[in-house]
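For this view, one protein chain was removed and the others were kept in their places.
== chain A ==
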Amino acid sequence: MNLGKMDVFEFKDAKCNPDIIHPYTQNLKNNSVPIVIDNGSYMSRAGWSTSEAPVLQFKNIIAKPRKERSKKDTIEPIQIPQLQVGNDILNIEAVRFQLKTQFDRNVVTHFEAQEHLFDYTFTHLGIDTENSVNHPLFLTEAFLNPNTSRQLMSELLFECYGIPGVVYGIDSLLSYHYTQAKPLENALIINLGYQTCHVIPVLGNKTVFENTRRLNIGGWNVITFLHRILQLKYPAHAAAVTLSRAEELLHTICVIASDYKEEMKRWTDNEYYEKHIKKIQLPFSSASTSSALTLEQQKERKRELARRLTEINARKREERLAEDQEKLRQLLEIQEIIDFGADKDEVDNILAEYQLRNVNDLQKSILNLNMKIEKIKQKITAANNTEDLEEPPVKQAKLSKMVFENESALHSFLDNIKKMKQDILNKKLMRKQRKQDIFKRRTAAGQERMRIISQLARKEKGNDDFGMRDEDWDIYKTISKDGGDSDSDVENEKLLEFEEILRTHDPQEFDEHANLGELHQLHVGIERYRAPELIFKPYMSGSPEAGLSEVIGYVLSLFGDEDQLKLAANVVVTGGLANLKGLRERLLVDLISIRPFRSEVNVSIMGDSSLTAWYGARQFVRSGEFKKCLLTKNMFEEYGPEYFKTHVASNIYYPTPNESLIDVDV
């Protein structure tokens, strides 16, 4: 069937596109149009309040390469490694270990990183005014953001960027109140974020802060969980299964089961498994396969290398020979001159030129050279002979097919080999079994071992004749870890040999291994359900927290019956994970099971859930509210750095109790 191939899914490995610096029009500049930033722990979305959609969308991360620790005496200027921010990072996996974010869970704590990210945002929005960003700002923050974090944020915005004013708001509340035409005044908002999930009750358009609950688990946890299960399932491909790929899988094939146990039961059925399994092709290079494919070629290459080496050696020898012969010729010439009877000074001069002390030395060198030349000549002839000897392939005989009289002879031969191979494999298996048994109590092997050990340990004075016979010592072999004998090298070699014989004579046997593509496939079945299930069962990763449905039930239980009805009638889901398939059905099933019989339960998912917070914030800015809630620089200086103005979609303001702080009269 061709269908099987069609089902294979491939990673897109989407890369970021670097952001352009957007035009800073006169209109934006002169009217000081407000900037809207949804500063989420996964992504930041930024734009003007007049723009149709966020102008910038990037992951809230920076990659800061480590400074090279240069030596002090180098004169060259120290190269400062380039800091990469947001969409500058084209391949996240390449800089995975240098990534930093300003977030700790869902709260901004690392303001140096935040500063880099604001730099990036404002630069790419095109702002070029000197010494200030002359636009009021709307910024989202965490639910119940600690005062410390907000204070540092305000300091950064007012003192570093000189913005005229800021309004803080909560992302999920903005999505609820400002993106719907007519939001009901009672709702149970479920926000599924990257780091945390919130269950936020809203009664009469007022957020009930004290009954809100936060699950410290989010998309990030699901991604790492999926990443780890797949790595453990495919240890050979551990490096190829990256976090970005796990993220891609989460958003493409993961589903939330409406009944997890039922779903699991279905997966035990083989047919269901085959039908619903997702096969994912990992990239692989077929180049590496060729080496494994033909042993012949490998050998040929080796022989080629050897030949080249001998050639080089031969050439070197010949060069040396020629050199020596030349020197000999020169020395013989000097000898001749001397023999002719030249005067002493001239002889000395010539000798000095050749670094010889006297005539004796000369004769000695001539003798030495003669011997050397003779030796090299011998070597060359020897090398030529061995080359001839080496040429005939020694090992080829072993590999080439043996010739058999007929088919049946071949078959019986192969069967024999197979049987021998199986024998060795069986032996290995037996040994492994024994090895396991020996360490378990209540197995025959284990008890026998204990019996022998206790016998050995028993001290009997007088009649200890242990060690008199050589066989006595064998007892230590039987109680050793390996339980007698271990897998020997000889056996392993035999096994390899048998496999080789089978490969040459019966290649079909090994055909299944030939398809490398299949070896590089991930089969993702139950994992598709298992990973997102983490939100409902945090104990799967060892967290003691209650799951999402349980928390919803808990939050509802904090209200009176009447309010419970109002809340359950309007459950709204937002956040990046809200788009997961099956989420709505699951929540509905779980809610119905905890609600009174036939009471009203509605679950709705906000469309395009990862951007609704930004649209909500923009809507807020466009409404009249924005001017009223703006925290201006004057207020910041007057009321203290942690002060901010509240509104329907904001946190509440609790001044930090501290004697040193001036009491604020609001």
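Please note the rule applied: a contact is a pair of C-beta atoms (placed from the backbone, for glycine too) under 8 Å apart; a residue touches a chain by one contact, two chains touch by 3 or more; residues count from 1.
Methods note: contacts and distances are computed from a predicted model.
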{"item": "UniProt protein name of the chain not shown, from \"Exosome complex component RRP4\", \"Large ribosomal subunit protein mL43\", \"NADH dehydrogenase [ubiquinone] 1 beta subcomplex subunit 7\" or \"Vps72/YL1 C-terminal domain-containing protein\"", "value": "\"Vps72/YL1 C-terminal domain-containing protein\""}
{"item": "Residue touching the undisplayed chain, where the options are A:D88, A:E155 or A:D563", "value": "A:E155"}
{"item": "Residue of A:I373, A:A546, A:I605 or A:V648 touching the missing chain in the full complex", "value": "A:A546"}
{"item": "Of A:C16, A:V95, A:A240 or A:M264, the one touching the omitted chain in the full complex", "value": "A:M264"}
{"item": "Of A:R245, A:R530, A:K566 or A:K645, the residue in touch with the unshown chain", "value": "A:R530"}
{"item": "Residues of chain A (touch criterion as defined above) contacting the omitted chain", "value": "77-78, 80, 104-105, 107, 109-112, 115, 119, 122-123, 127-133, 142-149, 152, 155-156, 159-162, 209-210, 212-216, 225, 228-229, 231-233, 235, 261, 264, 267-268, 436, 439, 526-527, 529-530, 537-547, 550-551, 554, 652, 654, 656-658"}
